[in-house]
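One protein chain omitted, others in place.
Moving on to subunit A:
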Amino acid sequence: MLGVVQPVEDVKQRLRPFGLFFERSLKDLIKGIRAHGDSPESLEKYLAEELSHCREEVNSLDMNLKSNAVLKLAYLEMYGFDMSWANFHILEVMSSTGMRNKRVGYLAASQSFNRDPDILILMTNLLQKDLKYSATGGNDTYKIGVALSGVSSFVTKDLAKDIVQDLLLMLNNSKPYIRKKTVVALFKVYLQYPESLRDTFDQFVLKLEDEDRSVVSATVSVICELSKQNPSIFIQLSPVLYEILVTIDNNWIIIRLLKLFTNLSKVEPKLKHKLLPKIVELMDSTSATSVLYESINCIVKGQMLSTDDFDVAMKCLKCLNEFCISQDPNLRYISCLLFYKIGKINPQFVEQFDELILHLLCDVDVSIRSKALELLNGITHDGNLKLIVSTLMKQFVNEEVVVIENYRNAATRDVPIVVPEDYKIKLVTTIIKLCSMNNFINIPDFKWYNTVLIDLVVVSSDLKDKTRLGSMIGEQIKSVMLRVPDLRNVTMTTIITILTMEKMNLSTVLKECVWCLGEYSKLIENGDALIQLLIRNAPHFNAETKVVLIPAILKLFGSWCNGPANQDLPSIKIVLNDMIDFLDTLTTSSSFEIQERSIEVSEILKLSLDAVEMQEQDNSDEGGLPLLLCEVIPGFFNSYELLPILAGTQRRLQEEGQISSVDLITPFLTQTELSNILKDYDEIQEDGLSHTDRLSDHDGKYRSESDLDDSVANDAGNAAAGDEVHDDLHFLEEQRRQEQLSNPFYLTEESEGTKATTNDLLSLDSNDSSKREDLTLIKLASENLTANAGKTGERKKRGKAKRAVVLADEVVIEPNPRADSTTLHQKVAALNKSDRGINLVTQSQLSSFDFSKKGDDRELDDAENEAELEKLRKKFAAQSLDTSNVSEPVEDQEEVIVIKKKKKSKKKKKKNEEDVPDESNTVQNE
C-alpha cells in the first residue's frame, strides 16, 4: 500500500516543476483575475483571498508549494501588492537546489529586494555559493547566469564589496556566456562601489580584447555607460577602441563605440583629428540609418564641430535634412534635435535650410514644431520675418487636420491636431523674440508689427500663462511707442484698440498701455473721453495697472486742457469732478502705492478744481485757464521727452558718478554753519522759515515757498490764496527742475556727470531754449556741492550718531549715552526741520517712510523724563503744529531716521512721480 502511494506522491512532486500542479495554480490565479475583471470590488475580494492563500502556502514545508506561492506573489506584485513581507521565504526558495525553484526565487528577489536592502545581508553567503562554478555541475552555467541576473538588479554597496572578488574570478571563466554576464554585472557593482573599478580596471578592460564578440560588445557597452559618468579614466583606452571601430562590422557595436567616443571626445579634444576622418568615412560607407545618425550625433555631441567646419557641418546637415522629411516621426524628431544643436553651434550653418525649418514648423508632431521654433532665430531675416510670423499666427487660428488613410477600406478621415497650450505659449514668446531680436532689426514695417501685437493680445487672452505674456506684449508696445516716434499715432491707435477690446482679459498688457497713454497724451485730442473710458474700465484693471493709471490720467488731463482745442471751464470742471470722484474710490485701496498716488493726485486735482471755480467767478470774460492747469500740471511731466537708453547706462552713470563727479562724502554744512542753524532754531520755529545753504541765493523765493507750505497746509478748500498758490506751485515746479538737474542720478541731457558716450545716447533736441539756463543751474548746483567740500566729516559723524540713536531705541540704555543721544536728537531734529521746509514735494514720501520705527521713538519719548528732553518735546509739539495741517501728519521722530537717506530717496521719488515705470529708461538704443 505504502509502496504504491509513495511513487504517486513522488511522481506528483516531480511533475510539479514541469508544469502540472504549478502551471495550473498560476493559471488559476490569472484566470481568476480575468474572470473577476468586470467589477473592481469582486476583483479586490478575489485578490485578497488569493493573497491569504499565498500567505499560507509560503509557510509550507514543501519547497515546490512555497516556490509556487512566491511566483504568484511575484505576479501579484505587478498589480501593486507589496511582497516584501515574504522576503525571507523568497530567500529560502532561492537557496533551494532545484534550478526551477532557484529561478523563481531570483525572479521574485529581482522584483522585491530592491525595496528592502536589509535582506541582502542575509543572502551574501548564498550568492557567493551560487556564483561558484564547478566544471562538473551540470547546470552550473545557468545557475550562475540566474544568480548574475539577480545580483545586477538588487546589488547594493555592501553586497558589491562582498562579491566583487568572486565576479573578477569569473571574468576568466571558460564560458563566454558567463564572461559576458559577469562583465555587465560588474557594471552594477562599479556603480554601487566605484572604488572597485580602480582596483580591477586593468582586468576589466582586458575584456575589450576577448575572443568572443558578445563579451566585447558587453564590455564596450559597460565602458560607454561608465564613461558617461567619468570619461577621463577611459581616454587611455582610445587606441584599443579605435582599433575595434576600424575593424568591426557589427552595427550595434559601432553605435556603442560612437557613443563611447562621444563621451571621450567631450573631455579630450585631441581625439577629433583622429576620429573625425574615420567617422566621415563611416558616414559614406554605411547604409544603416542608425549608424549614420549616430555618426552625426557623435560629431555634434562630441564637440568635434567647430564654428568654421563648414564642410563637415554641411555634410551632416544634408543627411539630417533627409531624415527630417522622412516619414518616420522618431527619425524626424531626433534629427530635428541634432539639426537644432548644429544650428546652435553656428547659426550660419542652418541659414540655407530655412525651407526645411519652415517645413518642420508645420509638422504634424507638435514636439517637432516646438524644436523648430527654437531654430527660427537662425534663419530669420527681414525678408522672411513676415512669412514666418504669419505661418506661426495661422497655427492659432486654423484647426489643422491630418488625413489618416484607413488601409482596410481605403477611406480617409481627418483627425484634428491637438495643439497643446504650452506650445501656444511658446508660439507667442517666439514671435515676440523673433520680432524684437537685435533691436527690431528684422522688422520691415512697424505698422505690420502693430497689427501683430494686437493679434497676439487676442490669442494670448485664452492662454494660461497670460500674466507673463501680457506683460511681454505690453513691453513690446511700450518699446515700439518709445522708439518709433514716426508711428506713435499708429501705436496709440493700437493701444486704444486693445483698451476698448471686448472680452479682453489680458489685464497685464494694460499696465504698459496705460503708461503710454499718459506719457504720449499729447497725441490724443479728446482726452476727456479717454479719461472717462479709463475711469469706467478701471475696476477691471489689476493693481499694477491702477498704480500707473493714476498719474496717467493726470497727464492726460494736463495735455487735454492745454490741447489745441481750447477747453471751456465747465467741461473741465466735469472732467475734474469725475477724476476726483474716481480717485476718491482708490484712496481706500489696500495697495499702498495706489493709496498714496491717488491721494497725491486727487489733492492736486482738488486744487485745480478750486482754481477753475475761482477763475469762473473772477473773470468769465477772459476764458483763459488757471495757471495751475496750463503750466503747473503739464510742467510736472513735460520737462523732458523720454528717450531710449542703452541697457546698463544708468548703472554706468552711477558708477562713474561715484568715482569722479559726485561727491558723496563732503558734508553740506561746515561745523560753524551747522551750529548757526542750530542757533537759529527758535527763529525758524517762529516764522516757519527753514534754511539751507543750497537755496540761500533764493531767499526771497524761498520765503514764498514756505508761504505756500502754509497755504497748502490750510487746506485746498480755502480758495483765497488761489493765485498765490499758482505762483508758488510754479516756483515749486521750477525748483523741482533744478533739483533734477543737479541730481547726478537723474539722466539729463547735459548733466556734468555724463561722459561723452552717454551724451551720444542722450542727445536731445537742441532747440530747447531752457538748456542754457539749465546748464547754469547745473553749474550752480555743483558749485554748491564743491563749495561744501570739507564738511563731510561732520555729516558722516552725524550719520553714525544717528544710527546710535536708532540703536538706542531698541536697547535699554544707561542715562549717560541717553543724554548724549538727546542732544543729537535735538540737532538732528532741528536740521530736519529746516530740511522739511524745502521738501514740500516729498512730504508724502516722508510720511510713508518706515512706519515701524514710529512706535519705538514714541517709547523713547515716554521713557524720558529729563528736563532737557521735556523742552525738546515742547519744541517738537510746536513743530508738529506747524506741519500737522499739511495733508498728512508727519512724525518728527521718524524723520530723525530719514534724514540721511533723504537726499537720495527724494530724488528717486520724484523720478517716480514723473515717469512712472522708468524701466523704459533702460531700453536699448543703438
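General observations
Note that in this section a contact is a pair of C-beta atoms (placed from the backbone, for glycine too) under 8 Å apart; a residue touches a chain by one contact, two chains touch by 3 or more; residues count from 1.
We adopt the following convention: contacts and distances are computed from a predicted model.
Missing chain, UniProt protein name, picked from "IBH1-like N-terminal domain-containing protein", "ATP synthase subunit epsilon, mitochondrial", "AP complex subunit sigma" or "Calcineurin B homologous protein 3": "AP complex subunit sigma". The missing chain, though absent from the display, is touched by one residue of A:184, A:630 or A:678; that residue is A:184.
In the complete assembly, the contact with the undisplayed chain comes from A:368, out of A:368, A:482, A:547 or A:614. Only one residue from A:47, A:245, A:334 or A:579 touches the chain missing from this view: A:334. When the full complex is taken into account, the listed residue touching the unshown chain is A:152, out of A:64, A:87 or A:152.
The chain not shown here touches subunit A at positions 17-19, 26-27, 30, 71, 74-75, 78-80, 99-100, 103-104, 107, 110-111, 114, 139, 142, 145-146, 148-149, 152-153, 155, 177, 180-181, 183-185, 187-188, 191, 214, 217-218, 221-222, 225, 228, 250, 252, 255, 259, 290, 293-294, 297, 329-334, 364-365, 367-368, 402, 404, 415.
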